[in-house]
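Notes follow once the structure below has been shown.
Omission of a single protein chain aside, the complex is shown with its protein chains in their original locations.
What follows is chain A.
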Amino acid sequence: MSKTDLTRRGLLKTGAVAGAGVALPTIFTAQSAAAFTNEPTGGSVTLGFNVPQTGPYADEGADELRAYELAVEHLNGGGDGGMMNTFSSKALQGNGILGKKVEYVTGDTQTKADAARASAKSMIEKDGAIMITGGSSSGVAVAVQALCQEAGVIFMAGLTHSNDTTGKDRKANGFRHFFNSYMSGAALAPVLANAYGTDRKAYHLTADYNWGYTTEEAVKASTEAMGWETVAAVKTPLTQTDFSSYIAPVLQSGADTLVLNHYGGNMVNSLTNAVQFGLRDKQVNGKDFQIIVPLYSRLMAKGAGANVKGIFGSTNWHWSLQDEGSKAFVKSFGTKYGFPPSQAAHTTYVQALLYADAVERAGSFNPCAVVEALEGFEFDGMGNGPTLYRAEDHQCFKDVLVVKGKENPDSEFDLLEIVEVTPVDQVTYAPDHPQMGGAEASLGSCNPGA
């Protein structure tokens, strides 16, 4: 006859065994063995390319993805090596990163913070990505940067021009190679003073969202510093496609200069409207009326067509630059895809290489080691001349280009001409500059996760 009575001792024993059994699997999990999030263990390392593939910035996203694929090819030793040959740091060998073959996963940010974070999270949680890069909007960049900080991976920002990314929303795990609104303003002001004089009345039309605000603030501050007067600053809805009702009051205001703090489709439409209204043929206060577009991109210039002729703006990089790095990049990009790269492609390509190089120099994929390797890192040969990754805010400081719509373009890619390469000293600011979140903004400390 079998007894099934439970004794106290028996129960304790069973409980202990069952408890150990439940706890056992935790010992063998990947988490407990790793020193940081997604430590690459095999012969390969995964990078996450999170770009807008649908939505308003899909064109930029597609170009970014091309650049990333090119970067991976070069890192793995394929192709002609591109900027790896001109890069001042020689740590990269063309054998992947730290001998591990570079693999990548892609995602679609849809230019929405939620979708971008979901996509980045899946790269981190599912695909084991060690670094996330990309994006084509400041809202997305700030959101994904915060996510990477929490998760303990590195974020190399793509196209994001708002001051906040490395200003008040800066994070220790996040880095930006692209320039920002402040730099646009600082670079433009002297050129504008030369071309149009120091006695002008400016009228701002500003896209009603965060990037518009920081750009308006930056351009206002730098033009007022050289003597310009700001007559009015009007916010326009982001969804606006016809700006004629905003253009009409400009002429009555007594302003002789119009600043369009617009980007993408907004800028294409507002500039077209302004030109159609004949603003550029007008004379106000005895001066020719002028229009300025603080942030230019080739894709926008293409959209605005002949209307951009002679209009000043700033840009991070342009394919007609004649330094060795730019030439090498344009050559390998052009060979592979048949057309020159955009500034979005350039900045993301450089970011991918800079990350890989930082890992090589640090000798580890640990985010904190990478942060240390990138902070205060000076390099050259990636276009834009000598560049510094500043330690205080993880912003790259380099020459900024002031460009002008070309009067007689040779091809559909040759729409902008470089007017001046503004030296880096002119666009440098203090890390606690009021436009950058003031003294309160801080990077926090690096987070390796796990």
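The working rule: contacts are C-beta pairs under 8 Å (C-beta built on N, C-alpha and C of every residue); 3 or more make two chains touch, one makes a residue touch a chain; residues count from 1.
Convention: contacts and distances are computed from a predicted model.
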item: The complex's invisible chain, by UniProt name, from "Branched-chain amino acid ABC transporter permease", "glycine dehydrogenase (aminomethyl-transferring)", "sulfate adenylyltransferase" or "Phosphatidate cytidylyltransferase"; value: "Branched-chain amino acid ABC transporter permease"
item: Among A:Val45, A:Leu75, A:Leu92 or A:Val142, the residue in touch with the chain that has been omitted; value: A:Val142
item: Contact with the hidden chain (one of A:Asp80, A:Asp114 or A:Glu378); value: A:Asp114
item: Positions on chain A contacted by the hidden chain, ascending; value: 25-26, 28-31, 53-54, 58, 104-108, 112-115, 117-119, 121-122, 125-127, 137-139, 142-143, 146-147, 149-150, 162, 164, 169, 208-211, 213, 235, 237-238, 440, 442, 444-445
